[in-house]
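For this view, one protein chain was removed and the others were kept in their places.
Chain lettering (A and B) follows the sequence in which the chains are written, and residue indices restart at 1 in each chain.
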Amino acid sequence: MKVLQVIDQAFRTNTEEQDDTILWLIGSMRGVGADLMLLLSGHSAYYAVLRQRQPPLSLAEWQQTQPADIPKDVTNLITKGVPIYVIKEDLEERGLGKLPLISGVKVVARNALANLYEQADQVWNW
Amino acid sequence: MSDYLFIQSQDPFTEARTQSHYQLAQTLQQAGHKVSMLLVQNGVIPARHGAQSPLFDELQQSGIAITADIFSLAQREITLQELKSHVSPGHIDTVIDAMLAGHKVIWN
Partner (left out) sequence: MSETKTLTFAFMDPPFENERTITFFRLLDAALDKGSNVRIFAYEGAVALAFAKQQPHGNAVHGRETVEEDHPLTRDWITALQHKARVKGLNFEWINCGLCVDERGVNEVIDGCGRGGPPDLWRYASDAFNTLTIGTR
């Protein structure tokens, strides 16, 4: 069974979870052999172009030591064999269309999504 | 060709992503797949006669079968007579029927 995972939002709990919890979930499932594809849509288009770790949070004397590393997490998924796509128009409408993508991320136009959705047996929206 | 059921909880008045949801449904429909949509929660709000949503009205004209969850309608006191012409009353078990038929069931 092949499942297309669709992430449609971003930065929701990246600070306190120190990752994106759906990227994490996908990585964990891939670790047990799940056949997965990932579509970055909406604000998660940002995940295709980030270059750095998230800024650490400071509150009073509390200092975060391990902020999320989204580029690393995205790259790891690709290395583990999860094809990752990002929607072209979602990049463009956020002013990201000219930025370099994380290596291995593929761009898909909205009008080509039907083909992508058909490659999967199931589609899991998050 | 596949069957798709979208459970549409987001509405075009408060959630900008709803436009993309509607567009994807229409893209799949135009590609020849059978697409239906069950409106739930605030997703039913544009289905009320007089609600001003060009996006929803375009969706209605697309041929996608649109139903509105009766419970969600009752919460908002939208009577069946007040539904826009291309929207039918629907039941939550539509989702289960679709899942049990092996359709691709997607939550928005």
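Some observations on this one:
Everything that follows uses one rule, which is that a residue touches a chain if its C-beta (ideal position, glycine included) is under 8 Å from a C-beta of that chain, and two chains touch if they have at least 3 such contacts.
Here the structure is a predicted model, which is why all the values come from computation and not from measurement.
Displayed chains that the missing chain touches over the full complex: A, B (touch as defined at the top). Among A:8, A:73 or A:90, only A:8 touches the chain that is left out of the view. Listed by residue number, the positions of chain B touching the unshown chain are 7, 9, 40-42, 71, 91-93, 95-97, 99-100, 102-103, 105, 107. Contacts to the hidden chain, counted on chain A, fall at residues 1, 3, 8-9, 12-13, 21-22, 24-25, 28-29, 31-34, 122, 124-126.
The rule we apply is simple: only the chains that are shown with their structure count from here on.
Note: centroid distance chain A to chain B, computed from Cα atoms, is 27 Å.
Residues 2, 4, 17, 20, 23-24, 27-28, 30-31, 33, 104, 106-108 of chain B are the ones that touch chain A when the two sit in their complex.
The part of chain A that touches chain B in the complex is made up of residues 8, 41-42, 90, 110-111, 113-115, 117-118, 120, 122-123, 125.
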